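Apart from one protein chain that is not included, each protein chain of the complex appears where it belongs.
And now, subunit A:
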Amino acid sequence: MSASDHPAAIRLRQLSIRLGLGSAAFEAVQNVSLDIEPGQFVCLLGPSGCGKSTLLGALAGHLTPASGQALLDGERVAGPHPERGLVFQHHTLFPWKTVAQNVAFGLKMKGVDAATRQRQAEEFIDLVGLTGFARHYPGQLSGGMQQRVEIARVLINHPRVLLMDEPFGALDALTRLKMQELLLEIRERIRTTVLFVTHDIDEALLLADRVLIMSPRPGRIIEDLPVDLPRPRFAAAGSARFASLKQHCLALLRYDEPATSLPRLTPLGAPPAHQLQFAI
């Protein structure tokens, strides 16, 4: 029926990304190679500023690799495209559009007629549990609801890859749990490859088929951990297997703390001070 029924394989080959200009330039990601099977749910786990989000930005097409390649089903990523949906930590809904107009944005860009747009937007609003909020403006919603709209807006394009940059990181614990359940529920219905960036070990173990752990900057992948816990896992969070996986991750993430904590990177590049250089 749609592209979402054909999740894409992600392949990174010797990917390096440099951020910043001149003397402030640094290597955010170094020689990363990995393969993700179609439909796999992969969490990228690592310390703040290690380049997880940068990797996501390259796959989304907002950052150009310094060397190496990012491939989707063997095709090189060049620029942003709706088949690679990107969800930011803080929502990027258009405040001047209603929930329905925000969700329907991708369809509008495709030239779908208004009636079809409206109908499909309603469907996806229902899917994320926001029935009845179609005519609200984003500013009238809570943080969790805004993030639901953001997810619906990406999913309506039937992305073959869903790139999520700590999408629940700014939510309170209870809302976050609900959102994690919702995401897994949605994935039962819409098959797509998911690359999910987080620094929360519990979150990674709850969601992922596979956890990739990254080193501090320059980011490299130091562990490729299959998560074989049976689903649903929300009850299994106290199990011995869960605890041992968590211990394993913790041990890998416990390095000598750098003297100054690194600024958070975003899928659009370096922190705001440098951001001017990254025109999209």
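The criterion applied here is as follows: contacts are C-beta pairs under 8 Å (C-beta built on N, C-alpha and C of every residue); 3 or more make two chains touch, one makes a residue touch a chain; residues count from 1.
One rule holds for everything that comes next: contacts and distances are computed from a predicted model.
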#### Entry: Protein that the absent chain corresponds to, by UniProt name, given "NtaA/DmoA family FMN-dependent monooxygenase", "Thioredoxin family protein", "NitT/TauT family transport system permease protein" or "Insulinase family protein"
"NitT/TauT family transport system permease protein"
#### Entry: Per the touch definition above, residue among A:71, A:154, A:171 or A:249 touching the missing chain
A:154
### Task
Return the single residue from A:88, A:133 or A:196 that touches the missing chain.
A:88
### Query
Where does subunit A touch the missing chain, residue by residue?
60-62, 79-82, 84-86, 88, 90, 92, 94-96, 105-106, 109-110, 137, 139, 153-154, 157, 266-268, 275, 278-280
